[in-house]
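All protein chains but one are shown in place.
Just so it is clear, A and B label the chains in written order, and each chain counts residues from 1 on its own.
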Amino acid sequence: MSTDIQTLKSLDLFADLNFGELEQIAPLMHLMKVTEGEVLTRKGEPAGTFFIILSGNFMLSFKEERTFTLHNKGNIIGLSTVVTPFRYTGTAVALTDGLVLLMQGQDFLRLIQSNSALGDKIMQKINEIVSERMPYMTGAWEERRY
Amino acid sequence: MFGLEAIIAHDGLGISVIGISIVFVSLVLLSFAVSQIHKLIELWDKKNTSYQRVKKSQQKDQKTPSVSDLAIPQDVQKASRQFKLLIEWMGEPFPLPKLLDLSGKCGLSHPHSTINEFIKCELIIPAENGYYVWNKQLEEKRSST
Partner (left out) sequence: MENLLIEFLSNTGFALVDYRNIIMLLVGIIIIYLGVAKQYEPLLLVPIGFGMLIGNIPIIKDFGLGIYESGSFLNYVYYGVTHDIYPPLIFLGIGALTDFSTMLARPVLMLLGAAAQIGIFTTFLGALAIGFPPNEAASIGIIGGADGPTAIFLTAMLAPRLIGPIAVAAYSYMALVPVIQPPIMRLLTTRKERLIRMEEPREVSKREKIIFPIVGFLLCCFLAPAALPLLGMLFFGNLLKECVVVERLAKTARTSLIDIVTILLGVTVGASTQADVFLTRQSIGIFALGAFSFAIATASGVIFAKIMNLFLRKKINPLIGAAGVSAVPNSARVVQMVGQKEDPTNFLLMHAMAPNISGVIGSAIAAAILWSFMSL
């Protein structure tokens, strides 16, 4: 097992999953240490990996340098890996040293393929996060610009 | 030799009884040790926090407390002057990546973690539309106390 079940269970994204489902996900998640200033994703590049923060602080900048920062365990980076356009819409930079869990997009697609109910549960959560971040991604604040 | 005779001749019973006893003792001891690890960690953490609390209270006694001291760490205060100059030069609201880029070009040390500290102690706060501003109110509050 690459990641332990308890760590996964403590993450908001996987909180509703049962042990059997977590067991399927665990081997697909890999732990990675990041250092201050490390770039996790680059805007416009093909999205191949998504990250879940375990510790550390991260900055996500999107179109026209609109930015927000992530500081909590369970926050996600690289959602474009699993939703259209499958290209990173933002650049993610580590503001401090930290730990992330990463999953390859290919593995996630395979997971959806092998257990669609589980994939659906995760996708619902991801969609909620995507809709929260949508203004940053699309710049839908156009009229209210400074 | 066969049967009980063989077992007795090779001291089989003794080996088996002692063998399984050692296995049990090992795992009982390991189980006990394992059950104490988290308690020891908790104890260690408590000791550390209480030590820090005592240290803090000693520092409190030495000088009069100020709002700014409580809210913003010393090293962040020092760096804030340099970052504030950069922000003034950029104009507000400013994009965070641009501040990061400029601070790196100006050779400020650890720009990423410093900006993170500013955000955490709310010296830099999000404005609308994904841009940020310098928290003048907090700064004024600091200077007035």
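Rule of thumb we're sticking to: a contact is a pair of C-beta atoms (placed from the backbone, for glycine too) under 8 Å apart; a residue touches a chain by one contact, two chains touch by 3 or more.
Quick caveat, the model's predicted, so the values are computed rather than measured.
A.B. asks: Using the document's definition of touch, tell me which of B:L4, B:L43 or B:C106 contacts the absent chain.
C.D. replies: Touching the chain that is not displayed is residue B:L4.
A.B. asks: Considering the entire assembly, which residues of subunit A contact the chain that has been omitted?
C.D. replies: 1-2, 4-6, 10, 18-20, 23, 30-33, 99
A.B. asks: Going by the touch rule given at the top, which residues of subunit B touch the chain that is not shown?
C.D. replies: Spelled out for subunit B, the touching residues are 1-4, 6-7, 10, 12-13, 15-16, 18-20, 22-35, 37-38, 41.
Simple rule for what comes next: only the chains that are shown with their structure count from here on.
A.B. asks: Quick one: in the complex, what on subunit B touches subunit A?
C.D. replies: Residue list for subunit B touching subunit A: 93, 95-98, 100, 110, 112-113, 115-116, 119-120, 126, 128-132.
A.B. asks: Provide the residue numbers of subunit A that touch subunit B in the complex, in ascending order.
C.D. replies: Interface residues on subunit A, with respect to subunit B: 36-37, 57, 59, 61-62, 64-69, 71, 91, 93-96, 135-136, 141, 144-146.
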